[in-house]
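Following this message is one structure expressed as structure tokens.
A single protein chain has been omitted; all remaining protein chains appear in their positions.
Chain nomenclature is as follows: A and B, assigned in order of appearance, with residue numbering initiated at 1 for each chain independently.
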Amino acid sequence: MAQRAVAIVRFIPGFLTVALVLGLTLGTLVAVIVRAEGFGGLGPGEWSAIRFTLSQAVVSALVSVGFAIPVARALSRRDFWGRSFLITLMGAPFLLPVIVAILGLVAVFGRGGLLNAILASVGVEPASIYGFHGVVLAHVFFNLPLATRMILQGWLAIPAERFRLAASLNAPVGPLLEWPMLRRTVPGALLVIFLICLTSFAVALTLGGGPRATTVELSIYQAVLFDFDLGRAALLACVQFVFCALAAVLAYVASPPAGLGAGLDRVVTRWDGRWAGFDYLWIILAAAFLLIPLGMVLARGLQGLLLVDWPVLAAAWRSTWVALGSTALCVSMALALALWRSRWAQVIGVLPLATSSLVVGTGLFLILFPFVSPRQVALLVTLIINAALALPFAYRIILPAVRASLDDFGRLSAQLGLSGWARFRIVILPRIRRPLGFAAGVAAALSMGDLGVITLFAGEGQATLPLLMYRLMGAYQMDAAAGVGFILVTLSFALFWVFDRGGRVRADV
Amino acid sequence: MKRTLLTVAGLFCATAAFADGHAKTLTVYAPDYFGSEWGPGPSIEAAFEAQCDCDLVYETGNVLPRLLLEGQNTNADVVIGLNTDVTKQARESGLLASHSADLSALTLPIEWDDDMFVPFNYSHTAFIYDNTKLDGFDSFEALLDAPDDVRVVIQDPRTSISGLALVLWVNAVYGDEAEAAWARLAPKILTVTQGWSEAYGLFTDGEADVVLSFTTSPAYHIIAEEDLTKSAAIFEEGHYFFVELAAKVAGTDNPDLADQFMAFVLTPEFQSLIPTTNWSFPAALPQDQWPAGFQELPQPRTVLFYPEDAAAELRDEAIEAWRSALSQ
Partner (left out) sequence: MLTFENVALTQGAFTLSVEDDALPFGRVCVVGPSGCGKSTLLSAIAGFVPVGQGRILWEGRDISGVDPAARPVSMVFQDNNLFPHLSIAQNVALAVEPRLAISAATQRRVDDVLARVGLDGFGARKPAALSGGQQSRAALARVLLADRPVVLLDEPFAALGPGLRHEMLELVKDVLKGKLVMMVTHDPSDAQRFGGSTILIDAGHAARAQDTAAMFADPPEVLKTYLGQ
């Protein structure tokens, strides 16, 4: 009601963010279409890729969220030593570089992995990871942490008084409190994970087991890099946008966007759920599923650490500053969007999820090439694209806190004449420190682990850690690559931890 | 005062000479593995710069798509690392020039007289296995007849150049029966990876028993790791020839330098760097000058090869046979 009087001025950072995101997503697509001089056609291969992409994304989203619900519920009502650390650590798969995660999954679920070793020892037929279910397994591995955080956030947002009230009335908590909360949070979680799975392809390819597991993103890769059919690539990228738009509309119809878990230290005291064992079983299962592959990656990498030499350290340094720059840009854009109270801000905030990074890279290449040598801007371009790709996550993480700070203190600020930068510095920033730290941590880790477009642009002496890892693998040096993977995981997680921690220390909220 | 002027003039001349001496930069587009710290790129760069008085700079990535994206405005003077299965598109783009290198030094197992592409190394597609765990296969038939619990990992022909070579190989061996051959191999295929690295990683991690790679792959293990357990299965039907090429860019600003590099590619100096950095056979070096480890590698008796026109023509059909058999 007071929004008109306390209106947010359309300010320059918001405008710049919108311009940058639109330029990177739709602008690059247009560049590719222009260069292709129109659209190509789709063959039966592409249609089956579209079907596979959709079905795996739907199943992956459903399974991720389906498992996340009991895990989040268990975490919301059980307090135990190391709970907060476990929640942080369980977020790790989401931040892992894809190639590292795949090696970890294979080490556990592969033919020669831990799981089959255990099955064999009890005389059960070995299970295969490869195929449709392998793709889903990998996507659940990546996205279960995200889904859990989003839903856990919803559970913790239910005021303790309501649980007390329900207990005193002896009313069932499920239909009274939990179902309405899930109805609000689950569509948003499904949407985000669906979109992530829609555009992921490296995963699908390695665990997919064959050409049945061909995704749209893979077809784009083939069209751009192998067939040089930019028209087909552009058309496929448009198909991805359409699916993204449809999914977004569906999800918004079902519910407003949910927040994305920051500050999950609290436990809800409840008077139902006496079977603690059941909850702990879920927590142990989820932790094992997420952490054992991570442990395998680290154990494998430990041996390779001795083979690491100075180009790796140089790349680590490069990756770190690219990640830091990317984080600064990403968080600034997320803040600008969050302060811009418009439906359009939400559209912009989800748009990067729908893009094919290869089309973005190719389009950007076409736009930049006439003016600068791509090699000279390789790291800058990587920095900017990584920031844009992490934007949907950072935006959703800080949005609820920014809204709350405006709702709670908007009138007081207006009354005191706090506006513009002063209001941002004195009112908003201190109140969103925790989610801001969390968002920065996620942005930094995602940037660190993303191979991204650097492969299209990099020249000599510009390799980032993930690229270096691929190069080592390409030169038969699998052990050294595992060592680099170790450094990559450690650095990603260290950056995440530092930012997340930085947001929590002495935060009076 | 005079002395100062002289010094300044001297400095100026020195700078001018310096600038002149390094004014020329030879830009070489190369695949990622070639230009990386662990590929042949750095040592070749050093060797060429020692004789050209120029600065050789690699720009790594996907060579052909990048060249096509850039078109006439490309910065490249030379491209290196193309493979015969995609050269038709490169040739027809009109972006490449004919070379003036003397091809008489070539020691390839096939005839080569192309006026645009100069080969710099070769190998053959082959299946690699651990000889302590498997007895190996002496023919493609033997591999297809192997029990289904032998797990094979291959690369996707739509995204990987070695995967494409494999489908052409199967086509060369089985012709119209290619799809049936794929159907026999299908139950043994653990997975299909996007690129060579992921597949080879699965193999060295013990996840797969057999991996699609090259006849020269065991040399890496023998020479760099002193590990004799990795072998290439030599098939009596023959192996698909895999040759990598360099070419001069038509619009180069440094045509003389580019020609000099193209000639350098076939010198013993360049060629002797190839085996232990690119882990493949040099294209123009007699076998007795190969490093130990390479000389002893088993070589296929029959070499199968589709020239670029045939490869381009068969490509879609070969990929489709693979796709439809493996999609069952």
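Operating definition for what follows: a contact is a pair of C-beta atoms (placed from the backbone, for glycine too) under 8 Å apart; a residue touches a chain by one contact, two chains touch by 3 or more.
This structure is a prediction, so every number in the text was calculated from the model and none was measured.
> What shown chains come into contact with the chain that's not displayed?
A
> Out of A:A167, A:L305, A:I426 or A:V498, which is the one that touches the chain we can't see?
With A:A167, A:L305, A:I426 or A:V498 as choices, the missing chain is touched by A:I426.
> What residues on chain A make contact with the chain left out of this view?
1-2, 4-6, 408-409, 411-412, 414-419, 422, 426-427, 430-431, 507-509
Going forward, only the chains that are shown with their structure count from here on.
> Indicate the whole-number Å distance between the mean C-alpha point of chain A and the mean C-alpha point of chain B.
So the centre of chain A lies 36 Å away from the centre of chain B.
> Can you name the residues of chain A that touch chain B in the complex?
Counting only chain A, the residues touching chain B are 35, 45, 48, 99, 102-103, 106-107, 110-113, 130, 134, 201-202, 205-212, 214, 218, 221-222, 224-226, 228, 300, 311, 362, 365-366, 369-370, 373-375, 455-460, 463, 467-468, 470-478, 481.
> In the complex, go through chain B and note every residue touching chain A.
By the definition above, chain B touches chain A via 32-33, 35-39, 57-62, 64-66, 68-70, 73, 75, 89, 151, 156, 158-159, 186, 189-198, 200-202, 204-208, 217, 220-221, 224, 279, 322-323, 326-327.
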